[in-house]
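Report on the following structure.
Note that one protein chain of the assembly has been removed; the remaining protein chains are unaltered in position.
Lettered A, B, C and D in written order, each chain numbered from 1.
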């Protein structure tokens, strides 16, 4: 079995407002995994990602994480004063990557999300989905060991989303990235994940943790194969249970 | 045939930055319709909604619209200094609705999106999906004649989304609301719409406008019925064509 | 030549004429001095620069400041007094019921901060002026002109001229000195250590200045006026002429003890009398060693007396 | 506990500053009429309290009145500007003129038409109002575009938009202006006292400072300056606390305790 990259031990999170966002959570993410978090709105998925990234301190428990992390926030979180190109190349600039390589990798990332023509546009001149794609390009450009993605494709049309799903899988294979991925689309979760954690709300906790057999992906009609739809139903059921679990 | 509530005649939109967001668009929305806009990211869906609402002036052409409009923006757009209750009741306050009725309708709307326990919370204490639900509650609370919704459920889990889909259909019937709805989920579009307009990008335009036969909705297993899936495939195909149409 | 700097207490004007004269006609140079005159201004405190050793001499407005130095242990000493009479005046509107000095306490009084804590305290004590009547004077006479029932402080050499020219009436002028105000004015002050270390330098500066004053009052003062106007271009020839005439007419510089002892004269008797006035006005405690405020070592030698036209 | 810990740096800095000051004065043998040591200022403060405290009271009254007037005036004008943009275009130049006109020049004119008390208040007002006006105007224009659209959409009236949207959005800017204006009101009160005077008694701190300077009673001048400084800090701190309290729920800058 591959090495553990992220580990949470007995982690809880209580916000200053008193909201118990996470009850004790134990979680290990291993190298090469693509773990998808599914759960009702407000169950603590974003909180969990922020804890993994170290952007939030656990109220109790301990977290281990690798050094290089890329993060696609739930909101695009772009610098309004910088154009698309500058926003995308930010992680490289922060790592003092030389200008030439920076340009190359930035343009690569822009191409991936189909935004080359908008390199000089400012965020407020972009549509919601385009902003989110900038954010995705920014996370990919630094080729991190661990990639945390919080509903990255929610604002993108189905066609573009399917394409980005496949691009993500290809990149993951190429760069040997480990990914933790939040989505509300069970279809997407099933299509991407090597493992799915289902969460329940109030207090947030993991109620199911299932490995996904991805053999169906090799079929030419992966998205309509019976195996795919069967897995979808199973995970949907778990999610429905989790939603009921909430008070 | 019912009366036209919204009409766009030869409407184009060119942003000051030079982007041609919409090529001449002709569109009529009749009372009682639920028109869904589908299209690739950046094709001008939000622009179209903003033009209908009168928040953007067309570069050419004319727009007719009714007086009362509710709008769920693509982003939650909450007042950060006001708690959830105050955010939701804003439209009523602006219409000088008496305090008692204001409270009643506000609590109703909060219940609809399942946020009663968070009435006193401030936006920054909410998860992304919860913020969006506040925004939906705010749009519904004023019972507008015309409801414009820009990807309202994108940030909400599948279970909650299905429930909200049904709530929306119920409300629409109750209040005789007309709805224009943007979504990236073809499933959702097919499930909700009486009519679907498919848009293509650069320049944005409507490339297909199909009426949806909603008889399948009466089946107990609507979301897995053959008719539903058949319609889904058809619209998916149109969308794929539209995506190809883009340069 | 010894480099020497001298700070005045206002923008260059005829009241500083003697010093500019000595500079302009080479008297200072003749006495081996290379003098720089630093003009003062409405909110400039050149005395502090003197105390701090940044300049060598300064022009004291009156003896009250000198007494204060003693009270505060500041080693500043008055070494000469160019004016025998303080040019401080009060003015009133003519024919408005304030034509006599005794009428003045009834009027609203525009008095500056400096005068308020000094001469006005004496006026209060001696003539019954009241603090409640006072409004502030910021060296702009418009409020006084606008209010017929008001009086205003001034210098005999300046304000009456400005008012006559701009407002078109000749105000009544009451020179405080003529009503018993005993302060010396336009003194030369320096630090005690300079007197101790280099009395000759002090003597030369004082005597050259005295000679400058004689020439300015009675001789050709064109070059001095040119210097004054260079430092303060706002002042007109007319104004200067008026001021010089007023200096002469009221005997501001050259009267009393100066007639015999020469310009710059100071006497123990007058100091004592003035100190008594100030004690009565509650400005100083009677036990103050006021004699430390001045020295007579450099004046009263009759320097320049011969320069006065007969 | 936390508040205590936060007070450590300023208190330390302050003590350090005073110690260095005292040491320099002693080492260089600087006479008190040039730069008095803190110890002497302290004793003067105590010895002259009968003179200084009433003066402080006078200055403080003018300051607070001036600040109140400036806040009211600045906010009111900012609101008018925000409601009718042509008003801003037409009258902002006048506001700038009022800001830059030296008090010393207009005080005599004010004295012709107003009582000294009014003139003083006007001067203090003039000095303090501009930052409040400028910052509030900026703040009122800084409401997020989407929220503005929302209000347009729901047919909000001018005044509803003002109270429910622009005003809250302007608060952080307003408070920043107020913190600047607080100090300026104090300066204004001092300048006003010197140029427009307070009737009769004339016993504000400004007068004490000038008198002490004029009479070379430098320790007393510094004692009075110390009171001015403390007043300034107290006003700033009070406004900072107020600002934090008003913004704590939502604005980034108030995320930490002040």
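Remarks
We take it that a contact is a pair of C-beta atoms (placed from the backbone, for glycine too) under 8 Å apart; a residue touches a chain by one contact, two chains touch by 3 or more.
In this text the structure is predicted, and so the values were computed from the model without any measurement.
Counted over the whole complex, the shown chains touched by the missing one are A, C, D. Of the candidate positions D:40, D:68 or D:104, contact with the unshown chain belongs to D:104. Considering the whole complex, the residue from D:6, D:26, D:49 or D:158 that touches the absent chain is D:6. Screening A:123, A:152 or A:204 for touch with the missing chain picks out A:123.
Touch with the chain omitted from the figure is made, among C:96, C:142, C:173 or C:259, by C:142.
Checked against the full complex, the candidates A:73, A:118 or A:187 give a single residue touching the omitted chain, namely A:73. Considering the complete assembly, chain C touches the hidden chain via residues 11, 38-45, 48-49, 52, 54, 138-142, 145-146, 158, 162-163, 165-167, 230-235, 239. Panel shows chain D; residues 6, 9-10, 12-14, 17, 34-35, 85-87, 89-94, 96-97, 99-102, 104-105, 108-109, 112, 130-131, 134-135, 138, 141-145, 172-173, 176-177, 179-180, 183-184, 186-187, 190-191, 194, 206, 209-210, 213, 221, 225, 228-229, 231-233, 236, 251-253, 255-256 of it touch the chain omitted from the view. Residues 50, 53-55, 69, 71, 73, 75, 77, 79-82, 90-91, 93-95, 122-124, 142 of chain A touch the missing chain (whole complex, contact as defined above).
The rule is simple: only the chains that are shown with their structure count from here on.
Chain geometry summary: the mean Cα position of chain A and that of chain D are 50 Å apart. Note: centroid distance chain A to chain C, computed from Cα atoms, is 85 Å.
Within chain D, no positions touching two or more other chains are listed. Pairs of chains meeting the touch criterion: A-B, B-D, C-D.
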